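All protein chains of the complex are present and in place, except for one that has been dropped.
Per-chain numbering from 1; labels A and B assigned in written order.
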Amino acid sequence: MNEVVLEARGLTKHYRRGARAVEDVSLVLRRGRVTALVGESGSGKSTVAKLLARLVPATSGEILLRGEKPGRFREYCRSVQMIFQDPFASLNPVHRIRYTLTRPLKIHRRSETPEQLLEAVQLPADFLDRYPHELSGGQRQRVAIARALAAQPSVLLADEPVSMLDVSIRLGVLNLLRDLKERLHLAVLYITHDIASARYFADETFVMYGGQVVEGGDSETVTQHPAHPYTQLLIASAPDPDRPATSTPTPLGEPPSLGSPPDGCRFSPRCPQATPRCWTDAPPRCSLGDGHWAACWLYEEVVA
Amino acid sequence: MNAKTRAGLALLGFFGLIAVVGPWIAPYDPSAMGPDLLQPPSGAHWFGTTMTGQDVFSQVLVGTRGVLVVGLVAGVLATVLSIVIGVSAGFLGGAADELLSALSNIFLVVPALPLIIIVASFLPDSGDLLIAVVISLTAWAWGARVLRAQTLSLRNRDYVLAARATGERTWRLIVFEVLPNLTAVIASGFVGTVIFAVLLEITLSFIGVASISNWNWGTVLFWAQSNQALSQGAWWWFVPAGLCIAFLGTALALVNFGIDEYANPRLRSAGRGKVGFTPVERS
């Protein structure tokens, strides 16, 4: 197994207005490996990324960087960098690309030039004197990646890096990320709502529902043999050319209210296999072998 | 830039020019008494003369500088105050925000004119600069309120978070990421404050609170009023100064519309003869 770079233990975030966005999330990111975090809109994925980047303070839980409690933010962000979901919002419209790329180089005293950064993300150097509004979405996202690389981080948190992009250029950006990961031995957290791309891109996959991680394991196993009813529904509702369309997939229904989540399993109101117990008691993590696990009462016997 | 804004800038430039060269091109010493008492406008005295034979035209010319200097100084001071207080409140949030917002709201509701009148009359000497400072102390709150609201909407933008994630310090986030996006709001607040300051200064001079030894348009009106220019029908004594105030105020307001329309494209009146708001063809 590769060395663990970043570890989150029991991360919890309750926003002030009462939204319980993230509840007891634990995960590890390893050097040279991609970990996917999959979930529907509003399940708390971005909040996890911002917690890991220490952009929002956690309500409870801890983060360990190379096994140690992180110190000052400047030191921390040198190792952990983030790419935002919306490239149209993550670049300040008043600054040229040159400014956006030069600042992190200065802050972290790196000797590279902004030209080299652009080259690393396969953009021509004359983009440096452009403003963000003069770039396409894909180009902007590449600039955002270049900015994140400037600090020479060991962890890259990519929050839905392609969801705002046109389908035709998604693959290009994903392949770029994969190349960079290989070359720089990055630990990558790949956040997505598209479980199919997790299979293609990630070594390991975690599935989030209503602020909690409900299933985790090897990407291949999680996507091909999903254990949690939610993951099964998620895969069934995603179009997959390999799988013949047998019947109309079960509708997913309404996402949960994070203000007052149900007692017991948060998925129970929508779960086709819910038992009375699911309504009252929160399920434990049940191991299914080979590092694959699911938080669901269905697998209690397997553990016992 | 549309015609309104251009007209405003041109007028403003004209008054700026007068402020610079006014004292040199004034035909008479504004305080010197002459033999022609209370004369209507003539070739020798374009705006007529006062009770004591002073030349009103020279008074208005010389007085322009005081008006603009006080307006600008008060505008700059108040704008700086409003940026420091409004942007900090919006960006820092929490207790700092509560405190600073309460402070600006207090300054907003307390009526400025009576407050300034008592402050100015307690001051032993009330020269132009002191008046400008006092005015700026009551004029910053509106701008601070607007800036706070704008900052609140900017501070959680992704680009601010992204800059923080690269390791930028808080003051750099405020100054280089948030402030540049507030330029239009700050500019329009500045112009608005200058209008407010000019009106207030002239008012104070007119009431006789500010020092009446410095010439400005308000002092001209003060002397006109205290010498019963009205009941003697000496319209030329108070009409020019008042028109100057109105034109200066209009110029500044027009410039401000330009800024507002630039910042809020919806205010631009697009196209001729459009009725209502939908681009529906009507017969």
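Just so we're on the same page, a contact is a pair of C-beta atoms (placed from the backbone, for glycine too) under 8 Å apart; a residue touches a chain by one contact, two chains touch by 3 or more.
Just so it is clear, contacts and distances are computed from a predicted model.
Between the listed names "Hydrogenase maturation factor HypA", "ABC transporter permease", "Acyl-CoA dehydrogenase" or "Ion-translocating oxidoreductase complex subunit D", the UniProt record for the complex's undisplayed chain reads "ABC transporter permease".
The hidden chain, counted over the whole complex, makes contact with B.
Considering the whole complex, the residue from B:Met33, B:Met51, B:Ala184 or B:Ala253 that touches the absent chain is B:Ala253.
Touch with the chain that is not drawn comes from one residue among B:Ala10, B:Ile25, B:Ala96 or B:Val110, which is B:Val110. Only one residue in the set B:Gly16, B:Gly93 or B:Gly208 touches the chain that does not appear here, and it is B:Gly208. Residues of subunit B in touch with the missing chain: 4, 101-102, 105-106, 108-115, 117-119, 121-124, 142, 195, 199, 202-203, 206-209, 221, 224-225, 230-231, 233, 235, 238-239, 241-242, 245-250, 252-254, 257, 260, 264, 266-267, 269-278, 280.
As a convention for this text, only the chains that are shown with their structure count from here on.
Taken together, the subunit A residues at the contact with subunit B in this complex read 50, 53, 55, 73-74, 77-78, 81-82, 84-86, 89-95, 103-104, 107-108, 144, 147, 150-151. On the subunit B side of its complex with subunit A, the touching residues are 157-168, 176-177, 180-181.
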